[in-house]
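Note that this complex is displayed minus one protein chain, with the remaining chains in position.
Order of writing sets the chain letters: A and B. Residues in each chain are counted from 1.
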Amino acid sequence: MVVYLWNLLDLVLAGLVVALGWAAVASADLKRGIVLFIAFGLLLAIIWARLNAPDLALAEAAIGAGLSGALLLAALRDEPHTGDVIGFTRGPVAWATTVLSLVVAGTVAWALLHAHAAADPIRLADKVTVHLEHSGVSNPVTAVLLNYRAYDTLLELAVLLAAALGIMAVGPARPAYKPAGPLFGALVYWLVPLLIVIGGYLLWVGAHAPGGAFQAGALLAAAAVMLRLGGNPAAGLPGPVAQRWLLVCGVAVFISVGLLVTVGGHAFLQYPHGWSGMLILLIEIAATLAIATTLALAYVGGTTPASQGTLSEQQIKNHRASD
Amino acid sequence: MIEFIAMLIIMIGISFFAAGSIGLLRLPDLYTRLHALTKADNLGLGLIVVGLAMISGSLLMTMKLLLIWILVLAGSAASAHLIAQQALRREQN
Partner (left out) sequence: MLATDLIYSIAGVALFALGLRAALLHRTLLGRILAINICGAGIFLVFVALGYRGPDLVPDAVPHALVLTGIVVAVSATALALALGRRLREAGDE
């Protein structure tokens, strides 16, 4: 009986998430679509919690719903309101695309049904749990991310760095917001230190409970978004030199740790026994800073005015003297 | 026994949430809808937090749940104020 109730809950959640995805994509008004996308992200976070994935629920609520939605809304603000361009293309192309996506969906669903009915193969999950006490952390997701598949996480941080470089190369930041009124200013005043403290807590607790570097970095980026919405044009980011150091430190610390352990005769990123916990914490601290800086930079949209260089006092005097 | 009372309190909280959602669908105006969302939903969340705190049985968990409720209160109050202010400004222009 209880199993049927769980199935009913699953059917309702799955139906709702597909309906929300459809509504988010099919609405002609983009602002409505983006707000529905944020709601979609939050519902997806509930589904991750249902599927026993609390780390993913934290990351989805912070990054997938919160930060993605904020980025899309900030981009919408720059877009001029052209009423004739919005919407879908119609006609035979639309029908062909619908048929194509139905065929793709049908093929993948058929493959999934067959995979579901097949016998259980050898699973990686068993190997993960068997060796978990040697990995240095007791949260299996952190162990997979920063020990077993550390190479993938290194490349992911490199992808983040590449995106940050692309965003900085493309142009200056988006126009800033006006300073916050008293109510929102008070909210920013109270929330930003709280977010920083909770980010640090999530980073520390990721070793033995749901949490970790990505969720902590996302919370710090959320603090930066709040600062920018409250009127600070640089979103709390430091000056240009410090920004570049912060962006690079994730990949740099990761590669340095990986190369340093080869001195003792191990392979690249093969942590020595007894050192894994400490090395993972070191890498996570650097990764948190890099992720927070990249996501804050992504929200600002480019190089902030401070980092473009300001005229020095002497230059201003020279300029005035030449008039 | 405690679990039964906690379950009852959570059910009452869920009914407040349902009232808030029905208010969102049925009320005519932006301002009245904001009323329904902030007041009814936050009270419902408060009752659910009380019920969960009774089930959890640990002081640390209760403190965390209380912090969550206070943060949701602050966030929804500030955002409701901002939305209403923006709507009023748009009406006056």
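Following the convention adopted for this analysis, contacts are C-beta pairs under 8 Å (C-beta built on N, C-alpha and C of every residue); 3 or more make two chains touch, one makes a residue touch a chain.
Quantities reported herein were computed from a predicted structural model and do not represent experimental measurements.
Contacts of the undisplayed chain with the visible chains, over the whole complex, involve A. Residue-level contact of chain A with the missing chain is found at 3-4, 6-7, 10-11, 14-15, 17-18, 21-22, 24-26, 30, 33-34, 37, 40-41, 44, 47-48, 51-53, 55-56, 59-60, 63-64, 67-68, 71-72, 75-76, 78-79, 85-89, 93-94, 97-98, 100-102, 104-105, 108-109, 112-113, 115-116, 123-125, 128-129, 140-141, 143-145, 149, 152-153, 156, 159-160, 163-164, 166-167, 170-171, 174, 214, 291, 294-295, 298-299, 301-302.
The criterion applied here is as follows: only the chains that are shown with their structure count from here on.
Residue ranges of chain A in contact with chain B, taken from their complex: 181, 183-184, 187, 190-191, 194. Against chain A, in their complex, chain B makes its touches with residues 71, 74-75, 77-78, 81-82, 85.
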